[in-house]
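The complex is shown incomplete by one protein chain, all other protein chains being positioned as in the whole.
Lettered A, B and C in written order, each chain numbered from 1.
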Amino acid sequence: MREITLSKAVNEAIAEEMRRDPNVFLIGEDVAEAGTPFKVLAGLVDEFGTERVIDTPISEPGFVGMAVGAALTGSRPIVDLMFGDFIFLVMDQLCNQAAKACYMSGGKLNVPMVLRTNLGATRRSAAQHSQSLHALVAHIPGLKVAMPSSAYEAKGLMKTAIRDNNPVVIFEDKLMYQDKAPVPEEEFLITFGKANIKREGTDITLIATSSMVQVAEKAADLLAKDGISAEVIDPRTIVPLDEETILNSVRKTSRAIVIDEGHQSYGITGEIASRITEKAFYHLDAPVLRMGAMDVPVPFSPALEDLTVPTPEGVADRARAAVRGELFHAA
Amino acid sequence: MREITLSKAVNEAIAEEMRRDPNVFLIGEDVAEAGTPFKVLAGLVDEFGTERVIDTPISEPGFVGMAVGAALTGSRPIVDLMFGDFIFLVMDQLCNQAAKACYMSGGKLNVPMVLRTNLGATRRSAAQHSQSLHALVAHIPGLKVAMPSSAYEAKGLMKTAIRDNNPVVIFEDKLMYQDKAPVPEEEFLITFGKANIKREGTDITLIATSSMVQVAEKAADLLAKDGISAEVIDPRTIVPLDEETILNSVRKTSRAIVIDEGHQSYGITGEIASRITEKAFYHLDAPVLRMGAMDVPVPFSPALEDLTVPTPEGVADRARAAVRGELFHAA
Amino acid sequence: MAAKAAAKTGAKPKGNAEDYLRMYRQMVRIRAFEDQANQLYLSAKMPGLTHMYSGQEAVAVGICEALTDDDKITSTHRGHGHCVAKGAEFKAMFCELLGKAEGYCRGKGGSMHIADQSHGNLGANAIVGGSMGIATGAALSAKLRGTDEVTVCFFGDGATAQGLWYEVMNMAALWKLPVIYACENNGYSEYTKTAEIAAGSLTARAEAFGIEAHKVDGQDVLAVNELTQKLVARARKGEGPFFIELATYRYHGHHVGDINREYYRAKDEETEWKSTRDPILNFGKWLTEQGVASEDDLAAIGAEVKADAEAAVAYAEAAAYPPENEVDMHVYVDSPELNAALRGQPAA
Partner (left out) sequence: MAAKAAAKTGAKPKGNAEDYLRMYRQMVRIRAFEDQANQLYLSAKMPGLTHMYSGQEAVAVGICEALTDDDKITSTHRGHGHCVAKGAEFKAMFCELLGKAEGYCRGKGGSMHIADQSHGNLGANAIVGGSMGIATGAALSAKLRGTDEVTVCFFGDGATAQGLWYEVMNMAALWKLPVIYACENNGYSEYTKTAEIAAGSLTARAEAFGIEAHKVDGQDVLAVNELTQKLVARARKGEGPFFIELATYRYHGHHVGDINREYYRAKDEETEWKSTRDPILNFGKWLTEQGVASEDDLAAIGAEVKADAEAAVAYAEAAAYPPENEVDMHVYVDSPELNAALRGQPAA
């Protein structure tokens, strides 16, 4: 199968959906000629024109609010939010408006919009351009949250998001834009709420999102050398969350680590770990472990920044401890 | 000891601190003559004047940003955010600016400000005036988060918050403003990060925040009738979180339920439950349970709204199941 | 007298009698709706609280009478008037206010979120200024979809303090969107006088973005309607956006519970507005002076509307609450086409 970058995969997904449905349009800062600073959207304006690929002023609350209004009235906007950190600016429009319109209207209104943004540290971009803030939106009922972990996932999840009749937030890993993966030429969609078992294993389950899927896979490689067989699960969407696949795996392996690039405290690892504990408690041989980013703003200095996110070695260490029953004293 | 309302307790705390420190000032919508729609701040403007009790236009991002700037330059602002739901509007100033200034400057800047706001449903105020959004700010390093559960707690935590040199967000339960509790006449502060054991017990630990502390206490009363002895713990602050007190309790009771009025998914119950599981796993006789608000926007209709928040009966039911070992099949 | 009244309303009678009487009736309907809603609150039958539109009727009616059902509006926390004026029925409105299943939003929205999709009312909003983006986006969508729909964004003077407005005005102006920003300046935001929270000039703020701005007497339904007709027609041709500042007054407190309000607003001021600038009284007087209707005709309208409102209240009080299983319905809507496409895929 041909291999394309994650960047190209997103671009293709949007182009295909814009061709299919004239109501889909793109809006955001420097999305047209510039194709975003990451160049992900390059070329779309040539095909679809500035009517459907709309460059905005630096007014994030404004254009997200406009997307909500457009979505309420027959359009299907895709909003480009240049950095995930800017989601703080649009929380009111996203969480008080987009997320609630359907429910507050008793199902009479709905908001088919996609907010695409990104996450991921270690780019030396410091505290306001490096955050992984998906936990915030995952907490708000009415939003769906997708977290692609490869070019393939990015394409399929984006296409599904555009066709979903609800507001969907997609977090792409900005460090992965140039990473290639096999992506079929033929059209495909990826079902929300259906996890992907990236790798089968029997001793421990590693549940990892987005950027952390690769980390988990590398950890699994390290563990294999020690004869430990790790299963790696990518939930793909954290809302809805595929509990069943996760629980089936943990019931089999009896151990789990949840790995995510958001801050660990009050983030998504606690939720997933708790659901496992609640529903598979009597199958567990060790406490479900969590590895999130450190609870510090992302530091600029390379010497510090790299310490803040989970690494394959770190994950493998914890997994070994769990498998070898070394967590007893900690607990 | 005299009893005063939570509303009066907050008012006293602020008045005492404004008398003590001329750098403390209050800013927000209708805080002066009106004393807020809840009348919590009534009278302060008479003592401190409109220079220090400042009515603003309806510009939440603006005046929160201004509070950050004032706090960076020698003042100690208390910001009044009329409804907790409006926190979505100020997330950028709170989380990208206030929370990060100290870290980003390597400790050279700091932001001694208090954001006081509220939480709590069942007031028939519908989806945009009923949310309990403390999980969002608890996820962001650099902020402290206090959740008073009575008039006593509200006074002590507010005074401590005002004297803390970091940004503190306080969520008051808006349904509790008229609830009275004993509050000493003499000055007192409450240490952040030190949980309060509201009630001792041996069979199960109920960890509850803010509005849910009363629910947990009522559940404990119900359980007592069945001969089940519940310990009730109020963490007081969720950042910092007093793990030690919680873990000591659970190691004793072997069972726990975490109860909170925020949405259950990706909220604070998952974090607290996970920390317990990670650090007291081998003491647990049952999975740590969680009870948050339903994962739905808060409905207006009284017939629906009351279904969305944990009740004493609901908590007691789950506690009985845990104590009687009835969770095996669920898990 | 007639001449004077005509001068005062600032518009010559050029619609027909039917139009005038419909506008009159719509204003009376709003007032009657609010009187009943206030009663429901005072008799403790209303869950929560609500914000009365009484006194501002000429704004909602003057504007909405210039719109079609395809045109959109966004509304505010003080939104009953906009909802009625845009075509809503009493029964479903009262049901909504009481949290009943037959309400416009199945009881889930209540007073502050009432929406009426079928008449183009995209909903009230409990976030002050929260619908400014939505309205502007509806206008963008109207343009992208190739329609000539116009959107009116209602908001209060207090809402002009929200930064969102300036962001969307800028985009509306750059892209010539068919949106009309209608600021109901009733002199207060909550318990504070507008003068204390708004520096400079509201019309200048819109004009700074190159947006044509107008001021009009919001108590004069014909003046409001005439101006709006013109602006709507121009907006349909791509000459928008526009801004209108409407001087008006709310008769009640900020919300139904705001009874003792002399600390921020003098009784005399209220009496003055009610007795000399009431939009219904003044328009009624003009209608009789112009011979469009007799005083008896108007009284009959009043009685009819009142009976309607009372019947709707009785209906709503007797109506059923939504069943418990609706509590987690409508968080998400179905996506049937997507699901079909997913089913049609070869298994992965």
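Following the convention adopted for this analysis, a contact is a pair of C-beta atoms (placed from the backbone, for glycine too) under 8 Å apart; a residue touches a chain by one contact, two chains touch by 3 or more.
The structure displayed is predicted, hence computed values, not measured ones.
Within the full complex, the chain left out of the display is in contact with A, B, C. The missing chain, though absent from the display, is touched by one residue of B:I4, B:L72 or B:M294; that residue is B:L72.
Between the chain not shown and the residues B:K8, B:K144, B:R255 or B:K279, the one that touches is B:K144.
Among B:G43, B:G106 or B:G325, only B:G106 touches the chain left out of the display.
For chain B, the residues touching the chain absent from view are 23, 25, 51-52, 56-57, 59, 61-75, 77, 92-93, 96-97, 101-110, 141-142, 144, 160, 163-166, 188-189, 191.
Within chain C, the residues in touch with the undisplayed chain are 161-167, 169-170, 173-174, 196-201, 204-205, 207-211. Seen from chain A, the chain kept out of the figure touches residues 29-30, 33-34, 37, 55-59, 61-62, 85-86, 89, 123-129, 294-297, 299-304, 307-308.
One rule holds in what follows: only the chains that are shown with their structure count from here on.
Look at the CA centroids: the one farthest from the centroid of chain B belongs to C. For the pair chain B and chain C, the distance between C-alpha centroids works out to 37 Å.
Per-chain Cα centroids separate chain A from chain B by 29 Å. Chain contacts: chain B has residues 85-86, 89, 126-128, 295-297, 299-300 touching two or more partner chains.
Annotation for chain C: residues 105-109, 113, 125, 127, 130, 163, 331 touch two or more other chains.
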